[in-house]
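Pasting a structure here, questions to come.
Excluded from the complex is one protein chain; the other protein chains are retained at their positions.
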C-alpha cells in the first residue's frame, strides 16, 4: 500500500542492505548506508546535507549509517554524518542533525528534534516532541517524555556549548528542562516540568523550578501496588533485553 | 492553484463523497471514507497504516472515516481506524493516530499530536502543538491551548495507561500538563503552565505547579468589562451553535 516506488530517489552512492523498503516520495541521498530489513517510510530525506553543501562547490556528503531492522516513519529527516545502530525506530517528522551517535534499539518519537553533535546509548526511548541540544550525552535505557528540552548555552547568546549528561536508567518526565552542564546520575527521576540546574545524584527524584531532590525513588509508593515502582527495570520489561529473565539475572550476565 | 492532481494517489478501496478535493502530493490509502465537500490539502496521508502493517503479511487497513465539510490542511497524517465527525478542520502537520473518536465541528491546530485511543466530543478546539496521550477523554466545547500535554503513565515507564478526563466547556491554557488519571469538571479554567495532578471541581480556576484551585471562574474580573468573562459561553459565540440565539436559549433547547 505504501511502497509503490512513486517519486522515490536513491543516490547511486547509497548502499541498501537486503530487503530494504523505501516509501513513496522519499529521497536517499549520497553516501547513505542502510542495514538489512530496514523500512524507510514515505516522504523522508535520509542523508540531508549539512550547511557546507550550500556554500562549498566541492562538497561531499559525509557518510550516514542506519542499522539493520530499523523503521523510520514518514516525513523524517536524517542528516548526513550520523551513525545510528540497529533496530532503530522513529515516529513521524523527526529531525536528526549531523554528528549524532545513536546506539542500538533506540526509539525517537514524532516531532522530536535532535540538533546533532550528541550521543545516545542503547535502548533510549525519546517520546514525542523532545528537543536535544548539541553536546548532550545520554547513557543507556534513558527514557525522555514529551516536550522535554536539553539546553547548552549558560549565558544566551554565547559561544559556550555544554549540554547535559544523563546516566543509565534515568527517566525524565514531561515538560522538563535540563540546563547546560547539568549531570544526572543513574536511576534518577525528573518530575514533570522540573527545571534542572544542579547535578542530581543516583536514585533521586527531583521536582520544581528550580528542581530540588525530594525523595529517593526507591521510597516512592505506587498507588497500584503499595510499594515502589523504582528501580523501574525490576517492574518494566516490555522491549527490554531482560524480558523473560529478569533484571537481576540479565545484569549479572551482562554488566558484572 | 493547489488542486492540480499532481502526484495524487487514491486507493481503489477509498470512498470519496461528492465534491471532495484532494491536494497535490497527497495519498488516500485503503478503506478511507471521506464525506461530501471535504477538502484534503497537499502532502497529506489519510489512512496511514497502524504498526501491524509492517509485520503482518495479511494486514488489512482498518476503516477511516472523515466527515463531510472537513478541511484538512497540508502535511497532516491521519491513521487508519479513526472516526472523525463533520466539519472537522486541522492546521498543518497534524498527526492523528488510530482509534480516535472525534465529534463534529472539532478543530486541531498545526503540529498537534493525538496519540490515538482517545475521545473528543463536539466543538473541541485544540490549538497548535497540543499533545494528547492515549486513553484521554475530552467532552464537548473543550478548548486546549498550545504546548499543553495530556499524560497517562503514573510511574514511567510502566504498563499502566490512564489518561485525563475533561468535562464540557473547560479551558486549558498554554503549556499546562495534565497528569495521569486526573478529572477536570465542567467550566474549569487551567492557568498557563499549571501541572494538574488532582481532580478539579466545576468552575474552578487552578494555577501553579502543583496546580491549586485559587478562585471560582465566575469571580474573575475582566480588565475590559469589569465583570467576569466566565462562564465563557455567555461571552463568546464565534463558531458556536448558540451564535445569534445566546447560550441560555440554546441550552434550553438542546440540553434540557
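Think of it as A and B in the order they're written, each chain with its own count starting at 1.
Note that a contact is a pair of C-beta atoms (placed from the backbone, for glycine too) under 8 Å apart; a residue touches a chain by one contact, two chains touch by 3 or more.
Model, not experiment: these values are computed from the prediction.
When the whole complex is considered, the residue among A:195, A:220 or A:240 that touches the unshown chain is A:195. Looking at A:1, A:46 or A:177, the residue that reaches the missing chain in the full complex is A:177.
Across the entire complex, the residue among A:29, A:84, A:102 or A:190 in touch with the chain not shown is A:29. For the options B:92, B:137, B:183 or B:215, the residue in contact with the chain missing from this view is B:92.
Contacts to the hidden chain, counted on chain A, fall at residues 7, 9, 11, 25, 27, 29-30, 43, 45, 48-49, 53-54, 61, 75, 77, 93, 95, 111, 113, 115, 129, 131, 147, 149, 151, 154-160, 175, 177, 179, 193, 195, 209. Even with one chain removed from view, chain B keeps its contact list with that chain: residues 1-2, 4, 6-7, 24-25, 39, 42-43, 71, 74-75, 91-93, 110-111, 125, 128-129, 143, 145-147, 171, 173-175, 192-193, 208-209, 220, 222-224, 229-230, 232, 235-236, 238.
Just so it is clear, only the chains that are shown with their structure count from here on.
Chain A and chain B have centres, each the mean of its CA atoms, that are 28 Å apart.
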